[in-house]
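Have a look at the structure below, then the notes.
Up next, subunit A:
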Amino acid sequence: MLRKIVNLVLALVLTQFLAVSLGHAEEGVTATEIKIGNTAPYSGPASAYGTILRAAGAYFRKVNDEGGINGRKIVFISYDDGYSPPKTYEMTRKLVEQDHVLLDFGPLGTPCNSAIWKYMNDHKVPQLFVYTGASKWGDPKGHPWTMGWQPTYHAEGFIWARYILDNIPNAKIGILYQNDDYGKDYLSGVLDGLGNKARDLIVKQQTYEVTDATVDSQIVNLKNSGANVFINITTPKFAAMAIRKAYEIGWRPTQFLNFVSASISSVLKPAGLEASKGIISAVFLKDPSDPRWANDPATKEYIAFMRKYYPEGDPYDIFNVSGYSCAQTMVQVLKQCGNDLSRANVMRQAANLRNLQLPMLLPGIVINTSPTDYYPIEQMQLGRFDGQRYELFGPIYTAVSRGKQ
Partner candidate 1 sequence: MAANDVILAIRDLTVRFSGIVALDGVEFDVERGKIVGLIGPNGAGKTTLFNCLSRLYTPERGQILFEGHSLLTFPRHKIAKLGISRTFQNLALFPTMTVLENVMLGAHSRTKTGFFRHALRLPPVAKEERFIRDVAMESITLLGLEHLADHLASGLPYGTLKRIEFARALAGAPKLLLLDEPAGGLNHEEVFQLASLIQQVRERLKLTILLVEHHMNMVMQISDKVVVLDFGRKIAEGRPSEVQRDPEVIRAYLGDRI
Partner candidate 2 sequence: MSALLQQVISGLSTGGIYANIALALVLIYQATGVVNFAQGEMAMFSTYLAWTMINAGWPYWLAFFTTMVIAFVGGVVIERVIIRPVENAPVLTIVMVTIGLLTIFNSVAGWIYTYTVKPFPSPFSSAPIKLGPVTVSMQEVGVAGVSVATLILMYFFFQHTKVGLAMRAVVENPTSSRLVGVKVSQMLALGWGLAALVGAVAGMMVAPLVFLEPNMMSGILIYAFASATLGGFNSPGGAVVGGLLMGVLENLVGTYITFIGTELKLTVALAVILLTLLVKPSGLFGRAAVTRV
Partner candidate 3 sequence: MVPLLEARNLEAYYGWSKVLHGLDLTVEKGKVTVVLGANGAGKTTLLRAISGLIRTTGEIRFDGVRIDGKAPEDIVRLGIAHVPEGRGTFPNLTVLENLRLGAYTRKDKQEVRRDLDRIYTYFPVLKQKSNSPAGLLSGGEQQMLAIARGLMLRPRLLMLDEPSLGLAPVVVADLFRIVRAINEDDGVTVLLVEQDAVGALEVSQYAYLLETGHIVSSGPADELRQNDSIRKSYLGY
């Protein structure tokens, strides 16, 4: 009797073991479906970003309505992780092991992606177009299964710094940044860009926490430091507060605003258009609330898409543009895969995007990747807000992403 039980147990263990070690050749793909997973903060402190992935999901629906990709429909499974890394890890395992997705598309947040980085690469599951601008995601040698999408925060900070060095001779810089890796990545970009002048030029650095009620105190300190350049590395709500507070207390520096918060409709309008005049931001996407694009066919198509597939979302929210574009990149990769929908091929194709033009990218900005270049978007242009829209000026910068240095 006992021996029977032991045998049974061993048999069970063995089958489990085999099931794991053999792996699955073509996970998440059938003749009619491609399963794509995702985790995003639909709740918790970062839930403002959740809309990005809702927009992406809406775009996949649109693709399905139009016949899918090579006859296969996209099944997009997106879980809420509340911006908590262990939850991301758990939900990602669920996606990979339970839902058997082909790949993880656009998981959002630096700490959340860090939590699954090793797991995804160990299990050789594509972690594609992660939604964070940290520079560490472009590491084809160490982590060949992970790739970013947007320009890195570091790159943007670098561009500002270069601009300041070239155009503002007696700059005294005050910086406000969120006390986490997003903020620190930007900061390091600025520091690298300023090089050995950083010590002289930066007169004050202030941080805030996402749990803070306001950033009034920090703005007062920055003003009192005598800064005439204000680098504003904040998320939309705090960006709006910072711009407004600076205006209210009569501080009129040259302002640089990170593209995370460059949205006219959800940041500059709430902060006050008058208060926002003169703000410089690096842009790579078309802002649908910018009158310049009012008659742009691509923008019109985007707005029509939003109205039809994501009616509860705000079409003028730049986050939605971003999710829309990112999803288009994904679709392009899948199209390129053809019928070889193996994970390895997905990565090969993702690393083989050539001069891809997306409708909502600024004219002149293209996506390029290669087996040694895991940074899809590396170009940005500076724009100055004139009270109505960003007046683009200067060249299209191609930033040297840190990972490649």
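How these were chosen: all candidates are chains of the complex that A comes from, given by their letters.
In the analysis below, a residue touches a chain if its C-beta (ideal position, glycine included) is under 8 Å from a C-beta of that chain, and two chains touch if they have at least 3 such contacts; residues count from 1.
Keep in mind that what you see is a predicted model, and the values were worked out from it rather than measured.
> Pick the candidate that touches subunit A in this complex from 1, 2 or 3.
None of the others touch subunit A; the one that does is 2.
> Spell out the part of subunit A that touches candidate 2 in their complex, as residue ranges.
42-45, 47-51, 179, 206-214, 216-218, 220-221, 224, 236-237, 240-241, 248-250, 266-267, 269-270, 272, 312-314, 317, 319
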